[in-house]
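In this view, the complex is presented without one of its protein chains, the others remaining in place.
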Amino acid sequence: MAKLKRAQGIALVCVLALGLSACSSSSDSGAELSGELNLFLIPSPSSTSIQSFIPEFEATTGVKVNVSETPYGEAHQKQLLSYKQKAGAYDIAQFDNSFLAPFCQAQAMTALDEWISGSDEYDISDFGQGQQDYGKCASGETFGLTLSTEPMIQWYRTDLYEKLGLKPATTWDEWYSNAKAVADSGASGQLIGFGPNVSWWWMTMVWSFGGKLYDENLNPTVNSPEAIAAVDYMKKLLAVSPKGAITANGDEVTSKFLGENIGAMLNYSGYYGMALDPSINKNAGKFATAPMPKGASDITHLAGWNIGIPADAKNPDAAWAFLEFVLGKSNAKAYLESGAAAIGRKSIISDSSLLEKNPYLPQLEIPASSRIERYPQIAVWPEFEVAAIDAVTKVLTGKSATKAAMDALNEKLKSILANEPR
Amino acid sequence: MAKISKECAMKIKLDKVASYSILLVAVFFSMFPIFWTISTSIKARVDTFTLPPKFFNFTPTWKNYQLLFELDGFWRIYANTIFITLATTALCLIIGSLAAYSLARTEKFRGRSALEILMIIVRALPGIVIILPLYNLSTYFGLYDRAWALILIYTGFNIPFAIWLMTNFFDQVPTEIEDAARVDGASNMQLFTKVLIPLVTPGLVATGVFVALLSWNEFLIPVIMAGESSKTMPILVSSFISNRTLDWGPMAAAATVALLPIIIFTIAIQKWLVVGLSGGAVKE
Partner (left out) sequence: MRSTKRTPKSSAKPTTSFTAPTWILLSFTILLPLLYGVYLSFLNVNLSSFAPTKFIGLDNYRLALSAPETYSTFITTIQLMVIGLVIQIPLGIFLAVTLHQNLKGSRFFRSVLIVPMLLTPVAVGLIFRFMFDTDIGIINWALSLIGSDGYNWLGARTSALIAIVIVDSWQSVPFVMLLVVAALATIPTSIYEAALVDGANKFQVFFRITLPLIVPTLLVLTMIKIMDFLKLFDTLFILTRGGPGNDTTTLGLWTYKTGFVFLEMSRAAALGVIILFITMPVYFLWRKSAKSVR
């Protein structure tokens, strides 16, 4: 099945290649695809999947594809340095959405809109509106295609819930009462990452409770009543969480939920890949996914990878051809089946044949009513995040009262946000 | 000496027992983490994540090492680290011994105090102060991710220590032989290579051992200056800790692979370490 789809994909590339060579494209002399492509990837299931498509691409187009992988912690610094040099070291670059803002700032990527609008194979309309905007800068230019669609969703233990007669929570009050019921029955109530990644859950809660991290003029608003309520709520949740929760990072939240007895967790859908590993997943078949509870605001916190073409890329046309090949509609199913985190195409979400292996797919369909929140699109986000983690941790560990800590954080964020280039 | 009384003998015996106990406890604390790492590295995942911990009752497996060796670029990184270590050591010894010779033999020379101050700055200063500007400069000078750049930086950071050690060794060589050779018309370079070097060989070896160790273990410099192609072992080891899954088995294997050579090396050249530390270091 997949092979057939792939063959279609390859045929498409050939047509594309011919097409590109037949009518000279925007900048170059109408050359057909040639030369080399240098891919900058970050170790991840998505990266592995992308690489699995390389042999076919090379065979059909004759373009040699080289890959270099850099761990997450250094990847973006390395990319920024490279783009500053303007030496054309990479033709395609994978990056986390949290770095879209600095890249936009630095004009480090090529705008993809022209290619996108001209591509039936990529078919941008196959994406919901919010997801179409996922890789867009404030200027409206698309600097990155969606490489993975990972909303924060609810994962819950079907067996524990059934035993206690619980249903997946739709409000935060329900979430807490569910957790309390499970905790009272002897297991751990719920789990979110209170540790080094606590910012991910903190911003989600703040938004969901109706707050904002900063207003349109970049004044911080983390000590608004809604934001403070969110932090207080997180503290309440800590009491019905397992013992190691206070230091759990994103991965540990997932591995604990999959390996121990915890009623529910809030986490990105992309972590589903860990559930496929039987040495991690001891609760196979005993959990399901549902949308995150709604607070005062209906928001979806959307995370995920982006992938784009650096502004100084030497072979942008071949780069687009590659992106179209791997991420286009024809190969979408094969791409998912090769182990990558899912991309939320409508055609994929509604494909019932994929549902068994990827039961979370329905959660990727983000209702139009839900406001999509990405990582805050500010260049100073790294520093902002560290300050926020520091402050929230102080509240969670009991070192500070919520209001005092958030007021202090707000003050500090003022000077950090003041550095944001406008 | 007079005959020792019974109490005295008892006391000596107790002292001995106490001393041995203390040393044995110290050995236990020193060796246990290493033992635990090696044992974790040959455990299957399920055995690693159980409590109570399994000390001996598990079936060993090579899977963690397999995973490690099949890691993309593992052998390249290993070879890289060896290459950088050897090159740094050689460079440090050559450049450093020359300078140490001057410092040991010539009381006053132009620029001596400046050199000494510079060396102090390097030894006292946290590397981060120097390495971040270097990172920034790397774009201009093509330094980033190049092995030779790393070697030069490693050498720069380690040379004051090497010079310090070797100066002490040179100090211990009496000047008579040189004076005699000088009378015969030997130049400084000839003196250095034909006379001094053979005499301070133990010192050179001891210094070389230390520099090699410091280079092998260096982390701060490569974590900032090295990319894919010039990565070293410590970076590989550290890359196991990230936001991604903590899989202790392969991590233990990586730690073992990084540490085992040092342990074997240490036991082999034990003597030189003590020579270096006591001969060179105590005299300040």
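Each chain gets a letter, A and B, in the order it is written, and its residues are counted from 1.
The criterion applied here is as follows: a contact is a pair of C-beta atoms (placed from the backbone, for glycine too) under 8 Å apart; a residue touches a chain by one contact, two chains touch by 3 or more.
Values in this document were obtained by computation on a predicted structure and should not be read as measured data.
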item: Of A:Ser34, A:Gln107 or A:Gln377, the residue in touch with the unshown chain; value: A:Gln107
item: Touch with the omitted chain, as defined above, among A:Val67, A:Leu164, A:Ala288 or A:Ile389; value: A:Ile389
item: Contact partner of the left-out chain, one of B:Ile42, B:Ile84, B:Ile159 or B:Ala226; value: B:Ile159
item: Where the unshown chain meets chain B, residue by residue; value: 15-16, 19-20, 22-23, 26-27, 29-31, 33-34, 36-37, 40, 48-53, 94-96, 98-99, 101-103, 105-106, 109-112, 115, 118-137, 152-153, 155-157, 159, 163, 175, 179, 182-183, 185-188, 191-192, 213, 216-217, 219-220, 223-224, 233-234, 237-238, 240-241, 248, 251-252, 254-255, 258-259, 262-263, 266-267, 270, 273-274, 277-278, 281-282, 284
item: Hidden partner interface residues of chain A, rising order; value: 77, 80-81, 84, 102, 105-108, 195-196, 243-244, 246-247, 379-380, 382-383, 386, 389-391, 393-394, 397, 412, 415, 419, 421
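Quick note on the criterion: only the chains that are shown with their structure count from here on.
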item: Between chain B and chain A, distance of the C-alpha-averaged centres to the nearest whole Å; value: 42
item: Parts of chain A lying in touch with chain B, wherever the complex brings them together; value: 43, 68-74, 78, 81, 84-85, 196-197, 249-252, 255, 259, 274, 279-280
item: Of all residues in chain B, those that touch chain A in their complex; value: 45-46, 49, 72, 138-139, 144, 223, 227-228, 239, 242-246
